[in-house]
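Of the protein chains in this complex, all but one are displayed in their positions.
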Amino acid sequence: MSKLTVLRLTLKALVFVLGAAAAAVGLAAFFMPGLADSFSFVRRLEATLGNDYLLVASVSAVALLLGLVFAFRGRAGTVQQAETPDAEGVESVPAPGDDFDELVGEAKGWRSREKKEEVRERVREAAVDVVASEENCSRPEAERYVDTGTWTADRYASSFLGGRDAPQLPLLTRLRVAYGGSPFETAATRAVEEVYERAKEDEDV
Amino acid sequence: MSEQDTDADTDGRDSYPTRRWRGMTALALFAGGAGVLADRPLILLTAAVWVGYSAYPRLTGGTSVDLTVERELSETAPTHGDTVEVETTIRNEGGTLSDLRFVDGVPPTLSVESGTPKHATSLRPGGSTTFSYEVVAKRGRHSFVPATVVARNLSGSVEVDTTAFGETVIECAADIDDIELRKQASQYTGRVLTDEGGSGVEFHGTREYQAGDSISRIDWNRRARTGELITLEFREERSAKVLLVIDARPEAYVASADDEPSAVTYSVFAADQLFKSLLASRDSVGLAVVGREDVWLPPSTGDEHRTRAREILTKHPALVPSPPRRNPDEDQFRRLRKRIDSSTQVIVLSPLADDRMAEKARRIDARGNAVSVVSPDVTTDGSPGRELAQVERERRLSELRQADIPVVDWDVEVPLAKVLAHTREQWSG
Partner (left out) sequence: MSRRPTFLSGLLAVVAATAATAAVAETVVMAAGVAAAGVGFVVVVAGATLARSRSRVLGAVFVLAGLGAAAGGAAAGAVFADDTLQAAILAPGLVGAFFVTLGVAPLRGTGSRRLIKVASWLVFLGPVLSAGMKYTEPTNIIDMARVLGATVAAALVWDLGENSVSLGRHVGRKATTFWNETVHGVGSVLVGAVSAGGAYVAFGFGTGGQPLEGVFFLLIAIVLLVAFLHS
């Protein structure tokens, strides 16, 4: 038991003992009027305060103050109870690729350059693979195709993945896309879709 | 009707005061003080009521909880999408529980369709209460988790927060065909081709693929895109020790939709089928899991071994339908590699949702063990990320095949047994 608990418990015991004693005395004074006279300090207190009403009133004042303290300690915020789980819900697992969508969502802002790079890298890897398999060429060759943007006719996709050599989107298009939503997200989506289409074609062949 | 009987239950001791009666003393003092100050005895009397309520929490003791939880399921073998009614009965094995609050331990992967798994009541010693609700079944094996129990004394001044467990399982077959296949002996016949090249094993010829043919003797066609199978006959002296490795890392917990089982569940299912089939042809089969915890069951044979494997597949925490929160430690792969001896063939079961597992498979193969991969395809479409995931997975598949590791690309809509027997239709026609 901690020191604080011991202190609290002794205090409580003390209060109880004093209260019981006071009750005993008070009740005794009722039935044995003679006893009352032995507590002359009460009369003296009454004389100091004025009259008997003020005497009991001062006790009540103390009671009221104590009541304020207890009211604060007994406010609704102090009630505690256990937390129960939400049994109706389902723990669902993500679908493959949901992490990419989340990444794109995070990369959309104007501050997240590294995330944008990460997105680009991932799509680029996939694009290079698809191109290499489709054209049946080596990886460095496929990388060249992707960097120069010659792997696809889709301007969004090629400009998203391309390096300096790739054709850029015309300014008007870029403005239009920026107005409609995130240009990064649009370009990434188009690029992935393009890669996906090509991969599907390759498979069916 | 199936009754899932359960064993009796816990007596937790996590009890604490709720402090809900704290304000009564304040009101007693206010009323008393006001009564004296205003010289109104009646107000003083009202203080007595508040004193009574102040004493109430002390007059009610603590509670201890001793409950039994039993559940009855309306379906013993539901199919995917079926509604299963769960009827839970709580029985009080201990003293009076005047204030009992109960939240049933619905498997985290199942959703509640109607009713509610929550209940509150008051139970005398020996008393019981029953309530029911409906869940939607999903493929796989779902166990009920411990139910949450909150008990209070009559005044509510002391609360106990504990749990109550009753073993109940909802097991759902992946497909109607699977149930039928389990009931009948599988009859696989197949014409067979030889393979040119190979890994130093002589092929003695071909024969009809018969029931009980060892899967390990199946030489996966390496150049095919789908799991076309060629059965060969090995020299008898070559023993076949096979190890099934299940990918249960957080990355493998992916599913094609919210109400579909995860790839781990499919891998567990496939492992069960492969284990049975391999044991039937007297190969030694072992089991390992990469995920939440290390699991290692060295290759062996026999009924007891099969039971042990089944225990792991159905109950081990490493394979539960809910994903782990953390990644396994790095050393897990290393420990696994050490345990695999040179004569073991390895079959990896993984959705190939990331590069790591494929990479590890290649490394084991490079060491000299024959590795094959069975990969449930839980990819889907509908968003750029998901489409990209398909492309990336295809790349992993083809990279594995280029490294001469055969891969069975398992479309989970088709039962695995059908995929493995696919060759029957292909070649005997």
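Labels for the chains are A and B, by order of writing; each one numbers its residues from 1.
In this text, contacts are C-beta pairs under 8 Å (C-beta built on N, C-alpha and C of every residue); 3 or more make two chains touch, one makes a residue touch a chain.
Since the structure is predicted, the reported quantities are computational estimates derived from the model, not experimental observations.
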Touched by the hidden chain, restricted to displayed chains: A, B
Residue touching the undisplayed chain, where the options are B:49, B:77, B:257 or B:366: B:49
Residues belonging to chain A that touch the chain removed from view: 12, 15-16, 18-23, 25-30, 33, 35-36, 39, 42-43, 46, 52, 55-56, 59-60, 62-63, 66, 70-71, 73-77, 79, 81-82, 84, 86, 88-89
Touch list for chain B against the chain that is not drawn: 19-20, 22-25, 27-32, 34, 36, 38, 40-43, 45-46, 48-56, 58, 98-103, 115-116, 118-122, 129, 131, 150, 154-156
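The working rule: only the chains that are shown with their structure count from here on.
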Whole-Å gap between the CA centroids of chain A and chain B: 28
Touch list for chain B against partner chain A, complex: 16-20, 22-30, 32-34, 36-37, 39, 101, 103-106, 108-112, 116-118, 148, 150, 159, 161, 225, 253-259, 262, 321-323, 351, 353, 378-380, 383-395, 398
Residue ranges of chain A touching chain B (in the complex, touch as defined): 53, 56-57, 59-61, 63-64, 66-71, 73-75, 78-82, 84-85, 87-104, 122-123, 125-126, 129-130, 133, 188-189, 192-193, 195-196, 199, 203
